[in-house]
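Presenting chain A:
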Amino acid sequence: MTEWLLDGLLVVALLVTAAAALLSRDLFRAVVVFIAFGLLMAVAWVRLQAPDIALAEAAIGAGLTGVLLLDAVSHLGRARPRGQDKGGNGQ
Partner candidate 1 sequence: MTLNAWIPVFALMTSLVAALVIFLLPEKGYRLRTTVNLGAALVKLGLVVVMVWGVFRGVDYGLSFTMVPGVTFVLKADALSMMFAGLSAVLWLLTTIYAVGYLEDSPNRSRFFGFFSLCVASTMGIALAGNLFTFFLFYEMLTLSTYPLVVHRGTEKALRAGRTYLIYTLSGGAVLLLAIAWLHGVAGDLPFREGGHFIDADPEIHRSLILIFILLVAGLGVKAALFPLHGWLPQAMVAPAPVSALLHAVAVVKAGAFGIVRVVYDIYGVEASSALGVLEPLAWLAAFTILYASVRALSQVDLKRRLAFSTISQVSYIILGVSLFGPVAAAGGLVHLLHQGLMKITLFFCAGNYAETLGIHRIDEMDGVGRRMPGTSLAFTIGAFGMIGAPPLAGFITKWVLGSGALAAGMDWVIAVLVLSSLLNAAYFLPILHRLWFREPQASWPEERFWGRLETSAWLFWPPLLTAVMTVMVGVLASLPFSPLSWAELIVLREYSP
Partner candidate 2 sequence: MTAPLLYALAGAILCGIGLFGLLWLSHLLRKLVAFNIMGSGVFLVLVGLPQHQGGQDPVPQALVLTGIVVAIAATALAVVLIRRYYHLSGLTSLTGEPASREGAPE
Partner candidate 3 sequence: MTLWLMAGLLFTPLAWAVLTLLTDFAWGRVVTWGGIVVQVLVSLGLWLAVSRDGGFYYGLGGWEAPLGIELRVDGLAVTFVLLTAVVASACGFHAGVYIDPDKPWHRYFWPLFWFLWSGLNAVWLGGDLFNLYVGLELISLSAVGLVALGGKAAALRASLRYLLAALLGSLAYLLGVALIYGQFGTLSIAGVVFWLEDHPVPAGSGLALALMVTGLALKTALFPLHRWLPPAHGIAQSPVSALLSALVVKASFYIAARLWLELGEPLGNLAAAQLVGLLGSAAVVWGSWLALRQSALKQVVAYSSVAQIGYLFLLFPLTYSVSESVSQQAQQGITLQVISHALAKAAMFLAAGNLILSTGSNRVDALTGVSRFLPFSLFSFGLAGVSLMSLPPSGGFAAKWLLLQASLGSGQWWWVLVLLTGGLLSAAYVFRIYRASFLENSETDEFYHPSRSLEVIPMVLALMAIGLGMVSEEVLSVMALPFEEEGSP
């Protein structure tokens, strides 16, 4: 039962963080949420008996991708102000 609860919670958390990462107004926050999503994914992989993927996800998915994106966000925000999260979506 606890396992089910854990899995259920994890899935919900995954979906919420995913949605939040995409919909967050602030790009920086979006990336941070995305890193959290990656870490949750790592946990999910453990639950799926896939420790290899869990390690890789933590190191690559959350770690490196996160750093790359964070670096890019700070850079895009800094050098040219008008690029800051321009328009959010749509045409």
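Candidates were picked such that all candidates are chains of the complex that A comes from, given by their letters.
Going forward, a residue touches a chain if its C-beta (ideal position, glycine included) is under 8 Å from a C-beta of that chain, and two chains touch if they have at least 3 such contacts; residues count from 1.
This is a predicted model, so every value here is computed, not measured.
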Complex check, chain A vs 1, 2 or 3: touching candidate is 2
Mind pulling up the chain A residues that touch candidate 2 in the complex? 3-4, 7-8, 11, 14-15, 18-19, 21-22, 27, 30-31, 34, 37, 41, 44-45, 47-50, 52-53, 56-57, 60-61, 64-65, 68-69, 72-73, 75-76, 79-80, 82-91
